[in-house]
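Moving on, here comes chain A:
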Amino acid sequence: MTGTLLSVEGVTKTFPGVRALDDVSFDVRPGTVHALCGENGAGKSTLMKVIDGIYQPDAGTVWVRGEQVRIKNPIDARARGIAMISQELNYVPDMTIAESFFLGRLPRRRGAVDWRYIRSEAKRILAEEGLSFPVNRRLRTLTVSEIQTLEILRAVYHSADVLIMDEPTSAIAYKEVESLFAKIRALRAQGKSIIYISHKMDEVFEIADDITVLRDGTVVSSQPASEITSAQAIAQMVGRDLDHQQYPKERIPLGPTAFKATGLSSRGMFEDVDIEVRAGEIVGLAGLIGAGRSEVVRAVFGLDRLDGGTVEVGGTPVHITSPRSAIRHGLALLPEDRRLVGIVPDMSIKKNATLASLPKVIHGGYAHAREEERLVGEFFAKMNVKAPSTETPIASLSGGNQQKVLLARWLIADPAVMLLDEPTRGIDVGAKLEIYKIMTDLARQGRAILMISSELPELIGMCDRIYVMSAGRVTAELTPDQYSQERILTYAMNDIEVA
Partner candidate 1 sequence: MTTKLKSFDASRYSIFIILALVFVGASFLSPNFLSVDNQLNVLRQVAVITILAYGAMTLIIGGMIDLSAGAVMAFAGVSSVMVYKDTQSLLLAVLVGIAVGVACNLVNAFLVATLHTPAFIVTLGMMLMARGAVLELTQGQNVLQLGDFVIIGQGTWGWAPVPALVLLLITAVIWYLMNQTRYGRGVYAVGGNEEAARAAGIAVAWVKYKAFVVNGVLVGIAGVIFMSRVNAGLPNAGVGYELQAITAPIIGGTSFSGGVGTTAGTLAGALIVGLLGNIMNLTGVGSYIQQIVMGLIIVTAVAYDVWSKRGRTRTTILRSGRRGEPAAAGADPGATADPPASGT
Partner candidate 2 sequence: MKTPTRRTFTAGLAAAAVAVGLAGCGGVTVGNPGSDDTAERTQKDSYRVAYIARAQVDSFAAWLANEMKDEAKDYDDISLQVFDGQADDEVENKMIENAVANKFDAIIIQANNGAAQQPYIQQAVDAGIVTITTNPRVDGIEGANSVDANPYDQGGVVAKLALEQVPQNAKVVVLNGPGGNFHSTQRRKAWEAEFFEKRPDVEIVAEDIANWNKDEALTLMEDWSLANPQIDAIISMNDNMAAGALEAVKGKSAFDGILAYGVDGTPEATLMIQKGEMTATALQNAAELAQLNMKAVHDLLTGAEDEVNVDIGNPLITKDNAQKYVDLYKKAGLITQ
């Protein structure tokens, strides 16, 4: 076991009814980025939790720097130089930057917390990175990417040698991805190892030295990145060949204007936004995180306040005061944050699916259970939802299946205009393709779709037109002949570069 920083050998972990990990082995070499690929439910998270000490394996061993260890808990893991930068960044919003660096291990002097030391250390760490935040700033005022940076700095400061990054780019935009990768490369140069978990094949192949593919709790392959192609890796992940580049896009004859927003404004968020979508059209909304894309659709849908502007649906001006009225006017919003504003976790997938269409299943004084089952079953079959039963709580499904249930919710509600905010975020490759197919179907049915995405290939592959937003304004409207990643990025960073 020499020559490796971290080794996992024959690890097996079972939960009631599921064998999450089955005889899993892989090695992490010092000074490398080791990518861990696999669909949701393949066992990546379980494996990382074993390494982080959250789960104890039923069988198998973990070696750190050639020494066989039993990692009791995350604190123990950190003491051994292993740090997890988790997918859902767990942080206390009201904590200051300085505090967050020392959370769980506040230095003390004569029994009292040594705040002066904490602040000066934090200042030094930030300065070394060329960051100029006041160390007393609260975390809630920072962006996801900034917090992620802080987490990495914190792990490195506490002398972590192995950093586990679970979907680190799922919540940050292109430009920030580049700076994240720069950081990862710098860490690698210092001899640190990174375990990098991601669905995004292009990212994986850009950054990884070694790639291990997991499927159904077992290791399918583990090799240097140079010895495997992206297509092979995906085939191994899904267990079948899948041309991931192929977007199921169809040109559909466009109908009349279904959705028209003029001069939308919300103070401090966005200004003077005009958007138009025709029936059967899929329109993209590109931009960096913080450009105001989600804010626009949230406000249109009545989730947030709109300070100015008009919205027309099907040619009629509508006044939207709440999501309820938006739905009544034929709008639907698939939210960016599935867990916060999408699913009702403990509710069955069936009831989640019909939540926006209750009058369809509960009328005449009682709930029509058979009707509801039929309605839901029909959509689920079409969308290939994988679940033991429609009575299963939605929280127990994978992200992709949850997203399909939420899509079904809106299909049952039968809206004319669908606002999809990052519809494929955190979803595995197979499920992504299925969601694209559903979108194509929706367009074919004559619905208007406005889609926000941070994945440019997806926008380019699926959209009939793309609006680009930057700093709260629409900076470009592109047609397919003008599409290129570079051009979109240029417009997306327009104002920032100028400023």
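With respect to how the candidates were assembled, all candidates are chains of the complex that A comes from, given by their letters.
Descriptive notes on the structure:
In this text, a residue touches a chain if its C-beta (ideal position, glycine included) is under 8 Å from a C-beta of that chain, and two chains touch if they have at least 3 such contacts; residues count from 1.
No experiment lies behind these values; they were computed from the predicted model shown.
Contact annotation for this complex: of the listed candidates 1 or 2, chain A touches only 1. Put simply, chain A touches candidate 1 in their complex at residues 15, 17, 88, 90, 131-133, 140-147, 149, 171-172, 175-176, 179, 268-270, 288-292, 294-295, 298, 301, 303-304, 322-324, 326-328, 333, 335-337, 339-347, 351, 355-356, 358-359, 362, 365-367, 373, 377, 380-381, 385, 387-391, 395-396, 409, 413, 471-472, 496, 499.
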